[in-house]
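Mind having a look at this structure? Questions to follow.
Missing here is one protein chain; the remaining ones are kept as they sit in the complex.
A and B are the chain letters, set down in written order, and residue numbers restart from 1 in every chain.
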Amino acid sequence: MTDVGHDRPGPVAGRGGVKEAAAAITVEDLRVELRRTGHDIVADIGFRIGPGEVLGLVGESGSGKTTAGLALLGHTRRGVRIASGSVRIGDTDVLRLPPAALRRLRGGLISYVPQDPSASLNPAVRIGTQLLETLEAHGFGSGSDERRARVTELMAEVALPTEARYLRRYPHELSGGQQQRVGLAMAFANRPRLIVLDEPTTGLDVSTQAHVLTTVRDLAATHGTAALYVTHDLAVVAAIADRLAVMYAGRIVEEGGTTAIFDQPAHPYTRRLIAAIPHLGGRRELQGIPGRAPSPGSRPPGCFFAPRCSMHVPACDDGQPALREVVPDRRARCIRAEEVLTLPPPTAGRSTTADEPSTADAVLRLRSVCCAYGPVQVLHDIDLDLAPGECLALVGESGSGKTTLARSIAGLHKDRTGEILFDGHPLEGPARARAQDDRRRVQYIFQSPYSSLNPRRTVGQAVSRPLEIFGTARGREAEQKATAMLDLVSLGKNYLDRYPDELSGGERQRVAIARALVCEPAVLICDEVTSALDVSVQAAIVDLLARLQRDLGLSMLFVTHNLPLVRSIAGRVAVMSLGRIVELGTVDRVLRDPRDAYTQRLLADTPSLETASA
Amino acid sequence: MSADVIDVVAVAPDTPLEARRPLAGQVRGALRLWRTRIGLALVTMLVLVALFGSVVAPHSPTAFVGAPNVAPSATARLGTDALGQDVLSRFLHGGTRILGLGVASTALGLVLGVAVGLIAAYSRNFLDDVLMRVMDVILAFPQIMLALVAIATVGPTAWVVILAVGLTTMPRVARVMRGAAQPIVERDFVAASEALGESRFRIVFAEILPNVTSPLTVEASLRLTYSIALIASLAFLGFTTSANAPDWGLMIQENRIALTVQPWGVVVPAAAIALLTVGTGLIGDGFARAAAGIDRPRGEG
Partner (left out) sequence: MIAAEVPTARRRRSFVTRGVGGFIVRRLLLGLLTLFLVSLVVFAATQALPGDPARAILGRGATPESLTALREQLNLNRSIPYQYTDWLGGLLVGDAGTSLAATRPVTELLGDRLLNSAFLVLCAALVSIPISIAIGAYAALRRDGAFDVSSSLITLVLAALPEFVVGVALIVLLATTVSNLLPAVSSIPPGTAPWADLEGLVLPTLTLVLAVTPYVVRIMRASMIEVLESEYVEMARLKGLPERRVIWRHALPNALGPTFQVIALNLAYLAGGVIIVEFVFNFPGIGGALRDAVSTRDLPVVQAIAMVIAAVYVLTNLAADIATILVTPRLRTRLR
């Protein structure tokens, strides 16, 4: 399906577990803890990576994956220290090196590719200089001519222009994808034995991501470099990693070959995680994982996953299970791993149904809508109908104009021409100019629940405030309505007096949903509402939204960049590119048989689990 | 500590007080620091002197109790000043004006500055430009300069000093408040309130203002420090309400000629002013440190 998954050059060490002698790097018993309290962030971390092999280190937020990745370079963030363990490359134990030797090792034998290239390239230093200094610091070559030649070679390897003028650019003069390629070039500069990549494609568009992934895999294979690919994205890992280590609450809970794990996970957490991922291929309902991962210092005495595990038995609480070999080349940290292995594949979820809606009596009609930011026009002649009770997905990459479109419907973007008809009458540009009832009946949920809730307002205040504004209810009555609404989004009455800071991301997004629904809207606009959340939480939120949309008969516009996610919620999908709708149709049809060239490319570049199993 | 060193999104359920009531949390956090306590002790001591000093003073501040510039004796425990008045009595009377004018002008500057800064940050259009340009014009004068121009024309009356110091404090507060509010204005909860049709006034003062209280308390104590220093400086330059009024700043000016003969007339009021401003400065620093502990980014990946 995608060019990412095919023709993977086999690693030197092959698909099986890596023998110690052959390993490029061997990590044993690594423990990193908080300086102040001594609580571990990660512990009991051990794995090997062979030359040319890519190990995917997968985990959700707070799993400690970044901490573990940085520890391989002997580095920790402020307030954290490496307490014990060893990281061996050949005969060298990274964690026993004196500072000067460690400095020589970093960027030499082991290099690092950070998450956000725009923040990790120095804004005041030209990219050519930043590449050159990496070579100079490690005494690469015999002179500056040789180093300059190496810079040119590196730029070519990562498919960037090699001319001197380009090298004289500053980081901000490059796009995000180009910046990340500079980061890759820097990492490969001194021909390292190991390269640690920390979510290097987060924030990049799928097409750019596909290119970065291909570059990483090719470079690792060509130069025999071992790679640790740290990510939260199972679909990405499926596309790039030979082997997988899944982390939960600071521990590796499962390790093995990528395909094998996706086909048949041995740990209940891995199983649930895979079930939470939307698929491009088959329509199905997503299943979230209830609860939240325990943070350092508040972890249970037994198995850390036990409180959230559907296969929990009393024995699970008797101390922490060891990471043990369940079948050859598969280790799992679960006392019931053998049973988990025999369960039917996790991909078989309940399937959802959707009919082709009739747009004859559309609740929302967009006619020739154009939007601009200052002199730049970002939306061109958008025509779109939203049928009553349907969920229409609006899909596009960043810069496609999908969020601008959603915001202009909600009255949050003023610079708009064309008509937006709601229930047959036109809506004014800014929300303030609209009739109160129109404001109430078109509700908008924002991308980030960390930003959309006022940290100084309790959940109760946030949810009941719309009732006061619209004069629906006040005082006790408003509180009762708010409580009822919180129940509806699976948050109880005891959330009323809590502040957003006390809630997890998923809980916050539920509050934001409750705040929108308490207005009893006819149209609900969801703008990337899950993109700030972990996959297990995303699944739960999408599940909730799908249920509410059905039960309350809402018309929903679901804006997302995540193509597979569309399957799990929407009936129709509109694909946007460069401010225009390039394709519109039922989800089944568009995903199976894309007609527009852009949609075809988008589908091809989207990594998904199917690529791993293919 | 833990939130910014590991990649957690979920915050531990046992959230500290700071997250629930930021202002109370900040005050409590500040009071745990010894610098805040020392600052508070100094300020309390000098406020007591300023408020009740006149009650316990042995003499009238303008009574002549002996020859000029006499060393400490039983009648004048800190000696006499250049006119033969009792230094101790003048010291005990001399803090009221500084403190009163300092607090009043700071309050004026804060109220105006907060309003201007928040409205500018929220408006994000020509109003922002106009307001900040006006603030820049006022900023083009050193505070003391504008106070002196006002005094030159109207005279050193109390309300001129309050207005001059308050109005020149305003743009400084406005800048800080605008800077603090700008990232808040960009957050989606402001847009969410707009989409609901919340009034602009309510958005500025009920949604945004509660999110900038910690920089505000820091700025308030900082501005109080500078206002007191400025008003004392004006008095030192000789601009007090009446020529022979007891005033710490004026005392230093009057008695510095005789510094070598009778140092108490200079040293005591100078120390009082120094301890007062250092005290408010320490409190401000305590607030700032407590705020740094609260306002660290939480759980935003």
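Please note the rule applied: a contact is a pair of C-beta atoms (placed from the backbone, for glycine too) under 8 Å apart; a residue touches a chain by one contact, two chains touch by 3 or more.
Note that the coordinates shown come from a computational prediction; the quantities given were computed from them, not determined experimentally.
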I'd like to know which visible chains would be in contact with the absent chain if the whole complex were considered.
A, B
Which of these, A:Thr208, A:Ser295 or A:Ser464, touches the one chain of the complex that we don't see?
A:Thr208
Among A:Gly52, A:Gly108, A:Gly256 or A:Pro449, residue touching the chain not depicted:
A:Gly108
Considering the complete complex, of A:His75, A:His223 or A:Lys493, the missing chain is touched by A:His75
Among B:Leu139, B:Ala158, B:Ala206 or B:Ala245, choose the residue that contacts the chain missing from this document, as touch is defined above.
B:Leu139
Listed in rising order, the subunit A residues that touch the chain left out are 73, 75, 78, 103-108, 111-112, 114, 116, 119-125, 133-134, 137-138, 159-160, 170, 172-178, 186-187, 207-208, 211, 374, 376
Absent-chain interface as seen on subunit B, which is shown
35, 133-134, 136-145, 148-154, 225, 229-230, 232-233, 236-239, 249, 252, 256, 259-260, 263, 266-267, 270, 273-274, 277-278, 280-282, 285
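Throughout what follows, only the chains that are shown with their structure count from here on.
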From the mean C-alpha coordinate of subunit A to that of subunit B, what's the distance rounded to whole Å?
47
What residues on subunit A touch subunit B, complex-wise?
34, 36-37, 41, 61-67, 77-80, 292-293, 295-298, 410-412, 431-432, 434, 436, 439, 443-444, 446-448, 450-456, 465-466, 469-470, 499, 501-505, 515, 519, 532, 534
Contacts from subunit B onto subunit A in the complex sit at residues 1-2, 4-15, 19-20, 22, 187-189, 191-192, 194-198, 207, 210-211, 298-301
